[in-house]
Structures are given as structure tokens and as C-alpha cells.
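Please read the structure below before turning to the comments.
In this view, the complex is presented without one of its protein chains, the others remaining in place.
Then we have chain A:
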Amino acid sequence: MKDQQLQDKVVGDRMNRVDGRLKVTGAAKYSAEYELPGLVHGALVGSTIAKGRITSLDTKAAERAPGVLAVITHLNSPKVPGFAAKSNPDEPPAIGQPLRVFHDEKVYFNDQPIALVVANTLEQARYAARLVKAQYAADEHRTDFEANKQRGFLPTQAKRNPKSAQNDYDRGQKNGYQTAPVKLEAEYVHTSEMHNPMELQSIIAHWEAPDRLTVYDKVQAVKGTQRAFAKDWGLPEENVKVIATFVGGAFGNGLHNWPHETAAIIAAKKLNRPVKLVLTREQMFTMVGYRPYTWQRIGMGATKDGKLVGITHESVGQTSSYEEFTESTLQQTRMMYTSPNVSTRYRILGLDISTPIWMRGPGEATGAFALESAMDEMAHLLNLDPMEFRLRNYTDVDPDNNKPWSTKFLKECYQLGAERIGWNKRQMKPGSLRDGDWFVGYGMGVGTFGANRGTAKARAVLQADGTVVLQSATTDIGPGTGTVMVQIAADALGMPPEKIRFELGNSTFPTAPSQGGSATVNTVGSAVLEACTALKGKLQQLGGAAFASAKPEDLTLAGGQLSLASNAGTKVSLADLRKQNNGQDIDVTVEAKPGNERQKYSMYSFSVHFAEVRVHAMTGEVRVSKMVSCADAGTIVNHKTAGSQMIGGAVGGIGMALTEGAVMDHRFGRYVTKDLADYHVPVHADAPAIEVAFVDKPDFIVDPLGTKGIGEIAIIGVAPAIANAIFNATGKRIRELPITPDKLMA
């Protein structure tokens, strides 16, 4: 019986999260929640101009305030060795220079940190921060995207590298859409959106010795952060330790190191005490990234029978004056449909606002809003069902590079979703369905994101108590990374998941990339799989002749024994094998990396989202009444957590479509929407029933697990599905997000 159970695969199970109990009891520790002796508190002071320089700083009152230990500014900050002497914009990082906090008197955006007050208590620090007075010589600032969009430029990295995907692209004839019998041209816009994870950006910086730094930091990359701070402070990487055991959401804003982190490290250095710095919610809008304001224009042409002739897709995305932020806004347009002529033009626009950073479904979610809206508009012009129009332009090879897909089950997604939303209820004529005061409509949108795999290491240790501990320096911002890694290991080792622990979020663990780009399971999961195989290999060696010819998949560690799945009689206890290993833990570390599959195949995850919306005839209020999201994401390791990711993406997409948009007062370059009462993220009342369906077919070309990635495709295509449903309900085409009632009533 027991053996029978153990043979059942754990991958695919709806297993509860391994860290769930810690999360529901409040025991999970996030970065601001570590108790360190002598810990003191910081509060940041931000600039009140958007551009210029600080001419004087009066910190006396703050310094005299009760409990204040230091007020750190560019006038007294310890020098950060890695901050070069030249001024910020000289070397823009993709290309550029992350803001060097307290480096000089220059101001690049409103609410740029200009002082950090450190005090014994949080209350003292926050009070004293209000006493710091700055005077400025302000320069004229540019923060208004619309007024400046003609200033967009080709990113430096594209100028330097002709092969960069950001370069101008023409497949077939340039602007070939213009030759088509049916044409449309339309512009799409969305204002900046803030990630706004529920956990405020937080760090505790602690110099354990003059050359040894530990940070408890809200980041998505512990190794990347380790490298960045080691470089800043001229330290060997191993002298910097980064802990991010639990991360309270991030959605991309933990993929960059921000000024407040270095501010806390500087303060900890100066005071020689651990410093905790937790941003305020307002500061979450101004200094830790956002999805950039983006303008797009699409020209699309098709034959009367619904074959695409051409698509031209232009985009201008916002960046800061000191870093060149770029994203893949136009990629979906190049590869999703058969169109023989495709032209794309990508530009960025530097404004006097802090640097954006990838936000869930980065670029692609932006691009899909324009492309998938335009597809709907064209289907309407052609009097075709929008799904039928997409099917007529479905492609079985990647038209961008003529490579075959590694796998593509998008048609299956269409079918699954159409059935579940009740697509047959959709009327071709907009405004045809009404339920009392509410117009009802249906829309769809397609999403795609590269099935990326990177290189990662993982360690597997068989311990004396017969349990296995796995480690890798990845993070878990919420998807359930630890849970799926345990499931992968359970199958690989033939052990019950309760006997396996996966540890992450610590830069001393074997190296792994950031948690981003939907690549964690592909990358780290593959490393875990290989580490488990290597662990079994080592046990096999210790097991001697009886196991010598066994294949790895035939070896299992069930019941405290190494045995053969094909012949349960061949077995040896793990305790005996440990004795043979001189009583030591059996400990392996492996590196797993992709092969040359990318040269042969085009690899993507796919999703399609269906929305049913109700639009109030008198008020323009929009309610999403039902959503169905279907994904071709390869193997689904855990249907419960994967389903939650899809639901979460749909909710994020509802925010993108209907509620979220930053509003700036350009007189000051300051956001008017700067807390959760002004900037509306979706709440319970905004989230309808959301059904999720997975095709769940493995893609073993991407990685040995067959996974392709979920996090991004969960949101890419959601906003246009809702915009298209609103058109279907009302006949009103809104091309500017968020679609608020005023736009529908106009």
C-alpha cells in the first residue's frame, strides 16, 4: 500500500504550500521583521523639486530632536567606493547609472532621497525627518509624457548592438499594412502603474564587521543584490550576505536595487549599528519603479477574408533621465500572427521621474493591450468573430525567425476558454446584450511570454535523520517556489514531500538568478532535478555492485532505503550508506544550464483570457462579472499554486484595465495619486469568479521538467480582453487605460 502511494507522482498535485502554515500564523519573517541588538530606525526625506540642485540643507533641528542619532545627507555621507566621480547621466545603465544616493547635490526626480534621519525609535525618526529643510536651485523639469513624446529615442544598447531586439524591425515590406484592402490605424496609451506590493520596501542593513555586510532586504535577486552591494563597497562577494526568506510580493519592483537600500547601508556604516528602513506607501510610488507610461500606435491591414497583410507597431516608453529602462513591448506583434509584413519601432523617453522597472508581464502586457485591441478592432471591421480572426492568422512556426515552436497549444487554450466563458453567447453587434440597466459584453485577449531558462545551481543534502535539504539562492515572491521544488524533488527521489525541505532567499546558497521572467521553475527546478539525480548517483556509488547498472530513474529513496523501483528486493538502508560515507551527510551541488535548444526552437508560454463585463448604461461603471484564463505553460507542477498565479494575474489585469493609473501634477512633477485611496488596486469587490484551465502538456525542449512559465502570461492579454468586452458591451472603443467611467460617458 505504502509503496504504491509513493509511486504516485507528486508533480501535478494540488499540494498545500510548504510554508503556508508560517504565513497563516504570522510566523513568516519578512525583511523588516528581524530582531537585531542595537537596531535603530531610519526615515527618508525626499526632494520637493523634480530637477535641479540642493543649495542648502538645514538639519540642525532634526539633529536636536529627541532620539536622533544621525542625519545623513550628501554633505556628510560616507563615500561609497563604487560610486564613480562623474555625474549621474554620463553613463546611462541598461546602460546607465543607478541613482547614487547622497552622492552629490543633484536632484533628478521629485521625492528623490536627500536625507536619512536615523533615531532610536521609528516615531522619533519620522518626526525628525519632517524637520529637515532643504533649499534648491530648481531647473525646468520635464515630466509630461504627452508634451514630450516626440523626444523619444532609440535606446543606447540598440544603437550599440545591431542585433538588439529593440532595434527597428521590418519583416517583408516596411509599413506593408498600408497596401491592404482593410486597414485600421489607432493609438493606445496607458499611464504609469505602480507595483504596490503589500509589503512596503524594507531593508535592515547590518555591518557585522567593517568589511562584512548583511542585509535583510526585499529583493527578487539575492545573488544579484550581493554582487551589486559588493561592487558598491569594494568587497569580495562572499563578504556580503543577502537574506530574503519571505518577500511580501514584488511583481518586478525587487529586480533593481533602489536608493533607499544604499541609504540604509550608508547609515549602518556611519553609525556602526543595524539600521532598519521601511518606505512609506507614498515612497512606494516615487522611488522603487513602476510600469512606465507608454504610447503605442498600430497600423494593421488585412484582406477581406481575414488574413493579415501587415502590422506596424510603434511604441514610446518612459524612462528616467539617468537610466535607460527598456522592455519587450513589441515582441508579441512580431511572433503571434502570420502577417507577412511587420514593422516595429521602439523608442524610450527620458523624463525627470525616477526609473521604471519591469512590472508583471513587463512590456508584453503593454504591447498586448495595443495588439490584442487592434485584433479585436480589425475583426469588427471584417465582421468576423475575433477568435475566428485569430485562428485564420494562427501560425505553426515563429514568423519572427522561422523556427518551429518547442510546443504551442494555443488553439487548445482558445477552445477551453471559449467553452467556459460561454463565447457562443457573444453577439457580433456591440450593445446587443442587456440585462436591466447593464450592457453585457464578451472579449478575449491573447498573451505570450518567452519560456526562458537560465543557469542555476542547487545543493542536495541527505541528512542523518533521513531527510533531504535542498538549497538554491532563488527567492519566492509568492508563487510558491519552495512548494514546487519539494514536489519536483519528491518525484526525483521517490521520497514523500514531508521528508524534503527546500531553502531559498539566502545569498550563501548555490547561485541562482533573480525570480523574474517566469523562469524560476524552468531554471531552478531543473537544477533541483539534477541535484536529486546527482544525490542518487552518489548513493548508487556507495551502494556498490547491486546498484551499479541501475538507471537514475530506477533508484528511489523511499522508506529510508535506497532501492530499485523495478526490483524492490534490491535495497540498502540510507543509514548504512551514510556509514560508508564516513558518517558524513551525503552532500552534492550541481549546476544546471540550458543547451542549444534556443538555436533550434522558438520557445514561448501562451495564454488566452476571456472576460464577461457588465457596463452600467447610466453611470459607465464597469464590472467584470466573469473571467476565464487558459494557459499553455507546459507541465503544471502544482495545480493549486499555479491556479492561484493565474487568478492573481487576472486580478492584476483587472486593475490595469479598469482602475490603475498614476496621475501627476506636472507643475511640480509630483504624483497626485500617492496612496491606496487615490491609486486604486483591485479589491475583493472588483474580483469576480475567475476560472483557470491549463492545457498541461509538457515541453521537454524548454527543460527536463517540461515547464514553460506562468507568472507573466497570467496578466499579459487580460487588459485587452476587458477592453474588448467593453467594446462588445457598449460599442465604445477605449484606447486609454485605465477605462474609468468618465471615458465611457464621454
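One rule holds for everything that comes next: a contact is a pair of C-beta atoms (placed from the backbone, for glycine too) under 8 Å apart; a residue touches a chain by one contact, two chains touch by 3 or more; residues count from 1.
Throughout what follows, contacts and distances are computed from a predicted model.
**Q** Which of the following names does UniProt give to the chain that is not shown: "Probable Ni/Fe-hydrogenase B-type cytochrome subunit", "FAD-dependent oxidoreductase", "Xanthine dehydrogenase YagT iron-sulfur-binding subunit" or "Peptide/nickel transport system permease protein"?
**A** "Xanthine dehydrogenase YagT iron-sulfur-binding subunit"
**Q** Which residue from A:191, A:226, A:296 or A:641 sits in contact with the chain not drawn here?
**A** Hidden-chain contact among the options goes to A:641.
**Q** Which residue among A:11, A:44 or A:65 touches the omitted chain?
**A** Per the contact definition at the top, the residue touching the missing chain is A:65.
**Q** Looking beyond the chains shown, say which of A:48, A:164, A:178 or A:280 touches the absent one.
**A** Considering the complete complex, A:280 is the one touching the chain left out.
**Q** Out of A:132, A:203, A:247 or A:379, which is the one that touches the chain we can't see?
**A** Only one listed residue reaches the unshown chain, and that is A:247.
**Q** Using the document's contact rule, name the residues of chain A that touch the chain not shown here.
**A** With respect to the unshown chain, the touching residues of chain A are 16-17, 19-30, 32-33, 35, 37-41, 64-69, 119-123, 127, 195-200, 246-251, 273, 278, 280-281, 477-480, 640-641, 643-645, 647-652, 675-677, 681-685, 687-690.
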